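Only one protein chain is missing; all other protein chains are in place.
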Amino acid sequence: MEKHNTHTHDGEHGSHGGSMKSYVIGFLFSIILTIIPLVVVLNDLLSKTATTVLILVMAVLQFAVQLVFFMHIRDEEKPRFNLMALIFGLVILLTIVAGSIWIMTYNAVA
Amino acid sequence: MLDKIKQFASEFFVTGDPLILGAQVSIGLSLVAIIFVLTFFKKWRWLWTEWLTSVDHKKIGIMYIIASILMLFRGGVDALLMRVQLAAPELEFLHAEHYNQIFTTHGVIMILFMAMPLMFGLFNIVVPLLIGARDVAFPFLNSLSFWMFFFGAMLFNVSFIIGGSPDAGWLAYPPLSEMSGSPGLGQDFYIWGIQISGIGSLATGINFVVTILKMRAPGMKLMQMPMFVWSVLSSCITIMFAFPILTVTLFLLFIDRYLGAHFFTLDGGGNPMMYINLIWMWGHPEVYIVILPAFGIFSEVVSTFAKKKLFGYKSMVFALMSISFFSFFTWAHHFFTMGSGANVNAFFALTTMLIAIPTGVKVFNWLFTMYQGRITFTTPMMWTIAFIPCFVVGGMTGVLLSVAPADFQFHNSYFLIAHFHQVLIGGVVFGYFAGLYYWWPKMFGFRLHEGIGKWAFWFWNIGFYVCFMPQYALGLMGMTRRFNEYDFDMGWQPLNVVSTVGAFLMGLAFIFQVWQIAHSIKFYKKEKDGDAWDGRTLEWSIPSPAPLYNFARLPQVTSQDEWWEEKQRIASGEPAKPLAPLEPIHMPKNSSIPFIMSLCWFIAGFGFVWDWLWMAIPGMIGVAICMLARSFSYDTDYYIPVDEIERTEAALRGTK
Partner (left out) sequence: MAHAVSTPAGAHGGHGAGHGGGHHDDHHDQESLKMFGFWLFLITDVILFGTLFATYVVLRLNTDGGPTGAELLEMNGIIISTFLLLTSSFTSGVAVLEMNKGNKRGLILWLAITALLGASFVFLEVNEFMHLVHEGATIGTSAYWSAFYVLVGTHGLHVSVGLVWMTALIFQLSRRGITPVTKRKVSIISLYWHFLDVVWIFVFTIVYLMGVM
């Protein structure tokens, strides 16, 4: 396998970013963040609102775990176009979901 | 057996209307003529190797532009037909169903198959040149984008003569567009044509964002890029985030129609308002997608023909990017009247008003650029100057419409029609014409005849105002859109007649443009060198038309308006920089996969429209095979050797 001298374009996706340790930690986090919501929901441990908030927060945290441990988002070199695109995308995503929920509250069918 | 065939043919082909019969005959004859010409002049191989399998952005750009001009013709004819029908009360030129098909196709064609491809064509012919690159980031994907557009447009257009046109409006609101309201095939042609074409658009968005962010010439910082490049970047970012919404919405409508789902139906818990909500979440950014590059063109043209650096570069960039971002927050102003209530309406009224501000900043900056400049009134400059008052008025009527309570009067009236045509024609069309005239010499090596161009310009402008100013008044008088006829007592006829005259003036203008192109080709005058207008940006530093590889040596950029600065340095006697030695240039090979894959999509779409799974499934399998073929192909590029570069450069630059 050839080595590139100064052009470490490999760096941002794999050779520096990943190690067995980080993947195992990420995997374990994901499992925990899945088990918690399951236990809370299937055993009716909290009120409806509290459960909803909890499981959504867990989902978002697991998303962050994927980004950091598996997709190596922190390893990007400047300018961080990937991160910018992601943030912009998430803002639009929230607009689509929240905007639709808001508008459709007034447009619901019987 | 013969009866069965006749029965099938009568359902397959659209029958019964002399206009449509005429179209079918002329399409058939044109096809025969094209095949004859290609065979007689033995040009099939040339067509395949030079155009259909090309991944060269310059050729792809030209193909986009040719397609868009043909679509402008069809969309324009639709407009003239409507204007004829409306010239007199209770005319029976176009029956209601036919009228519905015509306003539907007029809208879809003009926005999706005329404006978008013309825009993509301009992106393709010049963005790599402006940033000193040799091609876009993904040339194969670029070709795929074009052919997806082409076959999507073909699928849509074929509905006119096969199966029947869609007739539920350009945005196909349910429940009218559901099976219950539109049991025919037209609506399915609509869905598949736009869906296939939309995939191409999304791919182009990604392609140009990567190209602009990653392939600029060495030294060209983001804040040194030509303004057109910034406008393409902002438009493509918007494309990336808006088009997936369209893809989903059309897909859901298709699932409703094809599998009996209940997303937008009136029964089964469906909610048609969700469609309206989603389609405008795409629809509003879409109009900003098409206007932002026009703004970019104006910036290029104004600074070139006022011989002055663009005023307020930073604020121009900020305006472009904020328009792109905020365009995602105004969509509900398209359905103020549809029951979302005061809170929702107030929010979106506010965001709509706010988004006018950055555009205002840009207008002032163009004016300040022109102030104390040395202006030459070439056709591109004339289109730009005409745009300013036209678009400003159109934009202001937009602000009038944004006042939600007032919109309850304006909504779906001719006031609305006049507004959006004003910003689309006065902004988008004028802008793309300016770009076409400005970059034509770079594409083809000759310029278009200025005199005929000025006739076209004046007919377009006068025709525009004569056609659409009366429509504001008609709207205030209560005339509603999409009526195919009106009563004599309404008193609407005089203004309608005036409007029809204006429409035909624009039709005449189009004929002038066609004549201009034909005349300029016939009396071909080769450009002396690549710098047709004493330009400021890098595309003018290479020969016209540009060689395959664009730049023999990648330019080293140190400032904004790099080519202008370079010319000033040469003029002031600075010694020329030593030229770096030529190196072999890495180029992508042609590929037949984009054409074939898009054809497979066409076949699949056609099959789904007719519910012929024996056609649809093989079509989709064909798509998959094409993708796998591409994945398995590793021999996809080559090098242009140095001696070939030397020969090409000598030939192009030697004839000064």
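Just so it is clear, A and B label the chains in written order, and each chain counts residues from 1 on its own.
In the analysis below, a residue touches a chain if its C-beta (ideal position, glycine included) is under 8 Å from a C-beta of that chain, and two chains touch if they have at least 3 such contacts.
Everything quoted here is computed from the prediction, not taken from an experiment.
*Asks:* Out of all the chains shown, which come into contact with the hidden one?
*Replies:* Per the touch rule above, the missing chain touches A, B.
*Asks:* Give the residue, chosen from B:Y64, B:Y99, B:F120 or B:F140, that touches the chain omitted from the document.
*Replies:* Of these options, the touching residue for the absent chain is B:F140.
*Asks:* Of the listed residues B:K43, B:K221, B:R482 or B:H586, which contacts the missing chain in the full complex?
*Replies:* Only one of B:K43, B:K221, B:R482 or B:H586 touches the chain omitted from view, namely B:H586.
*Asks:* Mind pulling the chain B residues that touch the left-out chain?
*Replies:* 132-133, 137-141, 202, 205-207, 209-210, 213-215, 217-218, 240-241, 243-245, 247-249, 251-252, 255-256, 259-263, 265, 267-271, 274, 278, 281, 553-554, 556, 580, 583, 585-586, 588, 624, 628, 631-639
*Asks:* Provide the residue numbers of chain A that touch the chain removed from this figure.
*Replies:* Against the left-out chain, chain A lists 1-2, 4-5, 7, 9-10, 12-15, 18-20, 23-24, 26-27, 30-31, 34, 37-38, 41-42, 48, 51-52, 55-56, 58-59, 62-63, 66, 70-71, 81-82, 85-86, 88-90, 92-93, 96-97, 100-101, 104, 109.
Heads up, the rule we're going with is that only the chains that are shown with their structure count from here on.
*Asks:* Given the complex with chain A, which residues does chain B contribute to the contact?
*Replies:* Listed in rising order, the residues are 213, 237, 241, 245, 269-271, 273-274, 277-278, 281, 325, 328-329, 331-332, 338-341, 344.
*Asks:* Would you pull the chain A residues touching chain B in the complex into a rising list?
*Replies:* By the definition above, chain A touches chain B via 81, 88-89, 92, 95-96, 99-100, 102-104, 106-109.
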